[in-house]
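What you see is the complex with one protein chain gone and the rest in place.
For subunit A:
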Amino acid sequence: MRLEKCWFCSSTIYPGHGIAFVRNDATVFRFCRSKCHKNFKMKRNPRKVRWTKAYRKLAGKELAEDATFELERRRNRPEKYDREVVTKTVKAMQRIEQIRVRRQERFYEKRMQNAKAQQKAADKAQLEKEIHLIKAPAGIRKEKEKLRVAAEERMQE
């Protein structure tokens, strides 16, 4: 049993799911669900459709090139069955999955590093501009009065 990748969104296609389309030039396109199949029929380019992995990797939103992807590359030479090789491969798959997840999380954190500071600055600006949406004008006037009095006292000293 082979788990294929959807041509459009790059998600895994599990057995019993999706449709395979064979074009007249003998290229096979596999789709995980009708959403991807319909987008393909609409002739949309997955590299421009924002929710696909192809777009995200191209736009630098996700880890694109990494050593952890090497294990998943398709090999066309069948290996002779060896039980030790199989157990080692299974263990390696699990370990590599852990490493890959960790690397992807770190990539995301790095990408979002400045997001928190930016968000805070934006919030502060909004607060100063649109305080009238939260506080009543009388309350704002009173606060301004208080600040003015405090500033005058400081100037007198």
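The working rule: a contact is a pair of C-beta atoms (placed from the backbone, for glycine too) under 8 Å apart; a residue touches a chain by one contact, two chains touch by 3 or more; residues count from 1.
Methods note: contacts and distances are computed from a predicted model.
*Asks:* Considering only the chain that is not displayed, what protein name does its UniProt record carry among "Ribosomal protein L14", "DDB1- and CUL4-associated factor 13", "Electron transfer flavoprotein-ubiquinone oxidoreductase" or "UDP-arabinopyranose mutase"?
*Replies:* UniProt lists the chain that is not shown as "Ribosomal protein L14".
*Asks:* Of A:24, A:94, A:114 or A:156, which sits in contact with the chain we cannot see?
*Replies:* Final answer for the missing-chain contact: A:24.
*Asks:* By the contact criterion defined above, which parts of subunit A meet the unshown chain? Give residue numbers in ascending order.
*Replies:* On the subunit A side, contact with the omitted chain comes from 1, 15-24, 26, 28.
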